[in-house]
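Mind looking over this structure? Questions follow.
Complex shown without one protein chain; remaining protein chains in place.
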Amino acid sequence: MACPYFAEKSRPSDIQSKSLENRQSIDASQSDHNNGIINENQLSYKTYLKIPQLLSAQSLLSSEGGKVTPVHDEHLFIITHQAFELWFKQIIFDIESVIKVFDCEYLEERNTLCIIQRLDRVSQILELLCNQFPIMETMTPQDFLEMRAYLAKSSGFQSMQFRLLEIKLGVCDELRILYNKVHYTDVFFGEEKDKIFKARTEKSLLDVVNNWLERTPGVEANGFDFFGKYKSAVNGMIDQNKAHAEACKDLAKRQLLLEECQSQVDTFATLFDENLHDKLRAKGNRRLTHKATLGALFIYLYREEPRIHLPFQILQRLMDIDSAMLKFRYNHACMVQRMIGSKIGTGGSSGYMYLRSTCGDRYRVFPDFMNLSTYLITRDRIPPLSAKYKHGMSIHNWMEDLSSSKDDGDEESGIHSAASHPSPT
Amino acid sequence: MACPYFAEKSRPSDIQSKSLENRQSIDASQSDHNNGIINENQLSYKTYLKIPQLLSAQSLLSSEGGKVTPVHDEHLFIITHQAFELWFKQIIFDIESVIKVFDCEYLEERNTLCIIQRLDRVSQILELLCNQFPIMETMTPQDFLEMRAYLAKSSGFQSMQFRLLEIKLGVCDELRILYNKVHYTDVFFGEEKDKIFKARTEKSLLDVVNNWLERTPGVEANGFDFFGKYKSAVNGMIDQNKAHAEACKDLAKRQLLLEECQSQVDTFATLFDENLHDKLRAKGNRRLTHKATLGALFIYLYREEPRIHLPFQILQRLMDIDSAMLKFRYNHACMVQRMIGSKIGTGGSSGYMYLRSTCGDRYRVFPDFMNLSTYLITRDRIPPLSAKYKHGMSIHNWMEDLSSSKDDGDEESGIHSAASHPSPT
Amino acid sequence: MACPYFAEKSRPSDIQSKSLENRQSIDASQSDHNNGIINENQLSYKTYLKIPQLLSAQSLLSSEGGKVTPVHDEHLFIITHQAFELWFKQIIFDIESVIKVFDCEYLEERNTLCIIQRLDRVSQILELLCNQFPIMETMTPQDFLEMRAYLAKSSGFQSMQFRLLEIKLGVCDELRILYNKVHYTDVFFGEEKDKIFKARTEKSLLDVVNNWLERTPGVEANGFDFFGKYKSAVNGMIDQNKAHAEACKDLAKRQLLLEECQSQVDTFATLFDENLHDKLRAKGNRRLTHKATLGALFIYLYREEPRIHLPFQILQRLMDIDSAMLKFRYNHACMVQRMIGSKIGTGGSSGYMYLRSTCGDRYRVFPDFMNLSTYLITRDRIPPLSAKYKHGMSIHNWMEDLSSSKDDGDEESGIHSAASHPSPT
Partner (left out) sequence: MACPYFAEKSRPSDIQSKSLENRQSIDASQSDHNNGIINENQLSYKTYLKIPQLLSAQSLLSSEGGKVTPVHDEHLFIITHQAFELWFKQIIFDIESVIKVFDCEYLEERNTLCIIQRLDRVSQILELLCNQFPIMETMTPQDFLEMRAYLAKSSGFQSMQFRLLEIKLGVCDELRILYNKVHYTDVFFGEEKDKIFKARTEKSLLDVVNNWLERTPGVEANGFDFFGKYKSAVNGMIDQNKAHAEACKDLAKRQLLLEECQSQVDTFATLFDENLHDKLRAKGNRRLTHKATLGALFIYLYREEPRIHLPFQILQRLMDIDSAMLKFRYNHACMVQRMIGSKIGTGGSSGYMYLRSTCGDRYRVFPDFMNLSTYLITRDRIPPLSAKYKHGMSIHNWMEDLSSSKDDGDEESGIHSAASHPSPT
């Protein structure tokens, strides 16, 4: 059997014949293929991928209705934007599936690989999209100017999917920057507007990740009491530094060392003082709740613990996505500057300036993970895990399942294999 | 006025109002825009880019008709292929335009920048496409296996646009490798088949580049006689080497040096002997005619001559495209191997092996440019250009136009500006 | 305190003062830094990174001793090669550390994250190096020709580190291709030769990975008996396909279906028949032992099982490295072709042809992982894991450690934290 783009005739579809009764109608047609004859009426690459529908979606305004000067590069302009939109659809599809997997009382450990792979895919796609801007830049500004008149007021500001993507990731509405006083939702109508408003009421990736981090076992005071122990460790360090400073005989130097100790105290206060944290969060400088921040810090510090490996990878993938989004915004802004300049020195905000302003930390979803490094302490100061904690942390402990099942290796009655569970869809 | 994806409200469309009478209907609606109100009925990002048509072209077979187990990654599979097809359309569009520009008695010098930019764009797009394969590889082989049954015999082998692209570039039909004894044209029907057969009768990029190179001034014997002078230079070098060898007293060493001289003679014979060249061409080891090869070599050797700069850049861009195509094929083959293995050790050719076999020089369109380095000689041996030649090479000499025009700087009667010529479309 | 290239004055070094007694001498000097004064005698970027030693290592032969024509691009040539060599050193350093971590009776689970990160780094570096070739290609062939005379017989074939890297990864000596009848070891002398011969006697990454895979629990017949169960599953599938074929009334079609069943039998025989596997291995078509292959297949099929996630990631990273190595070889070959051509049609193997021949599967270290997809079966046929197996697979079961320790959460007596273990160095 052959398969799209893989041009392979090696694995008979019959391999799965019995278990896939519903593939019957396709199987029937495959016998033709087996004798090497391909006929016109079968499912083909063209029909499966809806190629005609796809390739008839490019209408150049500049060559419509007897225009004098068709603009060759309008074709590129359309194709590039459509490629962006196709990939946005994929990203939204993957992000939604990840939200669904996260959004449960306990995250099944067997689903973490799936989460990591999909987040990884999303950041790879975003990286790809960043590389589409230089292709757009092969259109010269003069050519773009020639076609701009045709575009009227249609604008990338109107990409519904890009807004959905931002909302689903968890970009904060309150932190958004107005563009020429227009709110981003005001350019949508009907079904598009509905989708955007609906998305704003649903849980974002940030929400479900925050909830998941809040559940990190070990953080709670009546358990391993990570927060308490960590505070002690940090305070011990600061005390030591203060003693060191005060022992310094050179007055000027002592003063400097003491100032530095105070700076440490201030830095850690943003973590230790929940009220301070909440104030920073209200201003948009923090996005996670205080409890979730502690969960994230815990994962950061104990990432070498086998059970923490995969949660740590999740945090890394989320940072990758955040970074890739910013890079996307930045490349977008630069492309716009090359195309239409930036009117430096005149009044009124230009498109470039607006886009440039969205490249800052305000538009980040996971800045808190980047900042975790601020609170790192050396390995010798990290509170060692207790045996009890180690036991407790294995929330969904598969060993416990074992105790209630037969231990005879009989797979008929045993636990059903991971492999037979479908991965989340 | 705003523009797609550029979110810019800086340049009034009215800027072009008078000269673009045919944009009138759009201009009318733009007055609304000027007062900042956006309404639903105007040309928008959504309608311009046909977003609904684009985003309704993804139908997952695995979730159709009550399938038990929808396969999440089928979505990625479809999107990736569709992105390939969108970009293929763009590449074909640009290649066709370049063929059209080349395909004339004389290549207008003012069009070379345009050619270079479009070729450059094509190789950039191909590079982007190479990076889509790793994204496809985020689909695990197990997931792919689960969905393969649904794909029946639809196959990337059936991508009409990829075949068109190969044909338009100039991939040689005779050098193609059969895949399981099926000719690549046999999987197309109706309109698709027609397009492919039509393309095979038209001039390819290779054809028009070859013709352009054959016209390189200076190569002809009754002009600058580049070929004659170059042969003399090479023969002089070889004679010197022979004399040097024969003067060697150590017998063994002399033998070796003489063998090396003979090797040089043999190497240059593939260029000097037109019959030998034609034989190699018949076998597919050369793609350019002998005359075109000399034109290319001429450009290679004299690239620092101002008038030769841009032709040299054209050769470089063509090599870039050739290399990017091979990289595309190679990445494709590797992706297939990861997805479905390669049945090493059993009979029958697998998809991987077929694809791997297309990564060789047989599928190159411009291997001759790569090989030009074989015939380079040091600068001090390169025949100096004669004054006469320098004059003759400026085929489309703009200075000559000047002599018949008024020299009074009056643009009304003077030569019409480059800028007022539209670029080729 | 500031740090190289990070230009940061935020974390007082004193943070670690007590626990790092051996950093005393540096600490002493840091007090100066604390008052913002930088003086000449402290450890600086320049001295730490040995910048003067590094930047005095570029001697252009073409501008030595009154050469008439210094070749500007020789500088690029030297820098690029030196950058390759620096990174080779890093790769070797990381690969050696990974070999050391793998090379023990049991792989500590806590070290898997470390392995994954280092393998990931290696493949990222190799990707970077692939991108150094296009930079080298900005040197034109003519320029390279002008400087070649100076290079005499020095050759990339003489890069000791590249050979070490190949050996340490596990490139098979017997599968190597001779270059103009010269064995790759024959161009080294003295210390370099010694290092290469020593490396050939040591365990390669392939060796230790093979050993680790052989230990995969569950494969053995007297345990979970994965091999037996998998064979049954495959044979059941093939029998079903045969029955399906024999029920077919159309004779021609029946014949085809039966041939396809036979093809399946042949394909799986390369896995089921250990002798056949060993023969393929003797020919270089397989690199892993039969037992290790089964271990790898096991990981492939059960990768969603939490404990198998990380081993699966290890296999993926190894494939990434293998692919990146091939890409490196391929880009290298292409660059050489651009620079010096390939003498198609003449006798004698050129550098390009030799390099091109090293881009095939013979030089792969982990082709077996790529081919695992050949043996995949659909999820519903994968033998479910038994409860007993699930218990058994947790070789280094941390829960067992718990049973013998106090369960009171007292970290003094409890298990020492992961975080306090240094990562392997």
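We just call them A, B and C in the order they show up, numbering each chain from 1.
Heads up, the rule we're going with is that contacts are C-beta pairs under 8 Å (C-beta built on N, C-alpha and C of every residue); 3 or more make two chains touch, one makes a residue touch a chain.
Just so it is clear, the model here is predicted, and its values are computed rather than measured.
> If I consider the whole complex, including the chain that's not displayed, which of A:Q53, A:T185, A:Q240 or A:T267 touches that chain?
Of all options in A:Q53, A:T185, A:Q240 or A:T267, contact with the hidden chain holds for A:T267.
> Determine and list the chain A residues touching the chain excluded from the picture.
On the chain A side, contact with the omitted chain comes from 140-142, 145-146, 263, 266-267, 270, 276, 280, 285-286, 300-301, 303, 319, 323, 330, 334, 337-348, 361, 367, 370-379.
> Considering the whole complex, not just the chains shown, which residues of chain C touch the missing one?
1-11, 13, 15-16, 20, 22-23, 26-27, 29-30, 32-33, 36, 38, 40, 42-51, 53-59, 61, 65-72, 75-79, 81-87, 89-90, 93-94, 97, 117, 120-121, 124-125, 127-128, 131-132, 134-135, 138, 140, 143-145, 148-161, 179-182, 186-187, 189-190, 192, 332, 336, 339-340, 343, 348, 350-352, 354-355, 422-425
> What does the interface between chain B and the hidden chain look like in terms of residue numbers?
Touch set of chain B with respect to the missing chain: 10, 12, 14-20, 31, 34-35, 109-110, 112-114, 224, 237, 240-241, 244, 248, 250, 252-253, 256-257, 260-261, 264, 267, 301-306, 309-310, 312, 377-391, 394, 398-399, 401-402, 405-411, 414-423.
Here is the rule we go by: only the chains that are shown with their structure count from here on.
> Could you grab the centroid distance between chain A and chain C? Build each centroid from C-alpha atoms only and quote it in angstrom.
Spacing between the chain centres: roughly 28 Å.
> Per the centroid of Cα atoms for each chain, what is the distance between chain A and chain B, given in Å?
Roughly 36 Å, centre to centre.
> Do you know which chain B residues sit against two or more other chains?
Touching at least two other chains: 140, 145, 339-341, 343, 348.
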